[in-house]
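Complex shown without one protein chain; remaining protein chains in place.
What follows is chain A.
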Amino acid sequence: MKKLFSKVCLLGMTVLLVLAFSGCTAKPDSSSKKSDGKQVLKLNNGSEPTSFNPPIGFDAYSWNALNNLMEGLTRLGKDNSPHPAAASKWDVSPDGKTYTFHIRENAKWDNGDDLTAGDFEYAWKQLLNPKTASPAAFLGYLIKGGEAYNLNKGSADDVQVKAEDDKTLKVTLNAPQSYFLNMISNPAFFPVNKKVAEKDSKWYANAKTFVGNGPFKLASWKHDANMVFKKSSTYWDKKTVKLDEVDWAMVNDTNTEYQMYKTGELDVASVPPDLSDQLFKEGKVKVGQQAGTYFFSMNVKMKPFDNAKIRRAFALAVDNKKIVNYVVKQKNDPAYGFVSPGFKDPSGEDFRAHNGNLYKYDPKAAKKLLAEGMKEEGITKLPPVTLTYNTTDINKSIAETVQEMYKQNLGVSIKLANMEWNVYGVDQKRGKFQFSRGSFLADYGDPINFLENFITGMPMNSMQWSNKEYDRLLKEAKNEKDDTKRYALMYQAEKLLMKEMPLFPVYFYNQSELQSSKVKGIVRHPVGYMELKWATKSN
């Protein structure tokens, strides 16, 4: 008996020992750190960044942070347009196709190395290298030879990015496109320190080996837990940077994030869905523009949506304003055109304002159009219609509202179906849905990014729509040097798209967050990533 008891004791002691051992790994409490009057901004990244290798981390989790650690040839200013950054100036050839960038003499990497044109050439060719398998590679297709290289049909040497000398970079495009300067502010076009990368192919994976050239330096990075950015001492424009430190948490649960915001452990937080109504009503949410559209696609290869009048009827019968005000309730703008507001044409007019509302909610006209369309098709009863969406609460509520609107306004009963996101994405791309929910967020700041999605055969064109006139307008716009003419072509194209209506928009996305009153100057572009360069925090 005694022996047995000692065995129990031994077992217990082993457990205690393991505990004591594991207790040793406890980390020191960092919240006890005093700020000493320093400006320390506390943000939440929501999740571990996908990758800090510029061509790989194609999402906000990576690029919101990376945008402050590195810098491209241009950087978007507070006015959302590109300003000289790593490049102090550039020359454009008369045909608008060749750009010669002059890199700032005092542009440096944070390990002290000089930032060279070669670093850009190296990085951009990495982006396009098929072996890199960058999901953002298509952004580089406008560079001559870029697409061929990425599709394994050309070589790296044929890509027209050349370092003429240490500080001069020459880039030739396929066609003159004024948004090129905007596009290269995107993190996909950030430089990579060639010397470092060739020595250590995983330089981007840890704080110790990471080198950047931006306003902040990556001081520490505990994977899946937190990151600390310190003001960079080598950044060419360091006197503009006011924050001493940025502490990034990685809290994935929006309720916890909100509670940490309430207790001051975070300065900025996203809006938790459960409290969204209340917080929006109380006016505590900061709302900013975001270039993107929530829409519904109608597959023109499937009945009844092969008929343009029926498509139009389905669009006109949905009251976008009601959806925005009573279902989404996040101060979004209802959409009556596909391109979101925020893009100025050469005369200074907003694209959306110029083209205006290209249709409006009109249940009477919708009913009439439906009758006409059915007559054209020679049918007296609509074939069954199923609206498919990827499973989220908001998509479900919107789909149910739309279903009800069709019942009331058209007397049509549609079915709803939902699917998990990954399955949905594959099937939608293959054009398997008759009627489905779509969303678009712009990758670069030009209306053409919205419109090019509906060229015949593009991956987003799940409605399988093909219109020769539309394809021609877009092709011309993509080759037009004169911006006034280019915008005229794009205006025409959007009107055609909304006349044929293979899709109808519902609302434009926005960015909403809670922000401490101590924090000022965080810039969030409609297209682009978070900017902390101008941010301040009062203690």
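One rule holds in what follows: a residue touches a chain if its C-beta (ideal position, glycine included) is under 8 Å from a C-beta of that chain, and two chains touch if they have at least 3 such contacts; residues count from 1.
The rule we apply is simple: contacts and distances are computed from a predicted model.
Student: For the chain omitted from this view, which of "SufE family protein", "ABC transporter permease", "Nitric-oxide reductase large subunit" or "Tryptophan synthase alpha chain" is its UniProt protein name?
Tutor: Result for the unshown chain: "ABC transporter permease".
Student: Hey, which of A:L115, A:V251, A:A291 or A:A366 is the one touching the hidden chain?
Tutor: For the chain that is not drawn, the touching residue is A:V251.
Student: Can you list where chain A touches the absent chain?
Tutor: Here the touching residues of chain A are 1, 4-5, 7-8, 11, 15-16, 18-19, 22-23, 25-31, 48, 50-53, 56, 58-61, 130-135, 137-138, 150-151, 202, 204-205, 222-226, 249-253, 255-257, 259-260, 262-263, 265, 420-426, 428-429, 439, 441, 443, 458-460.
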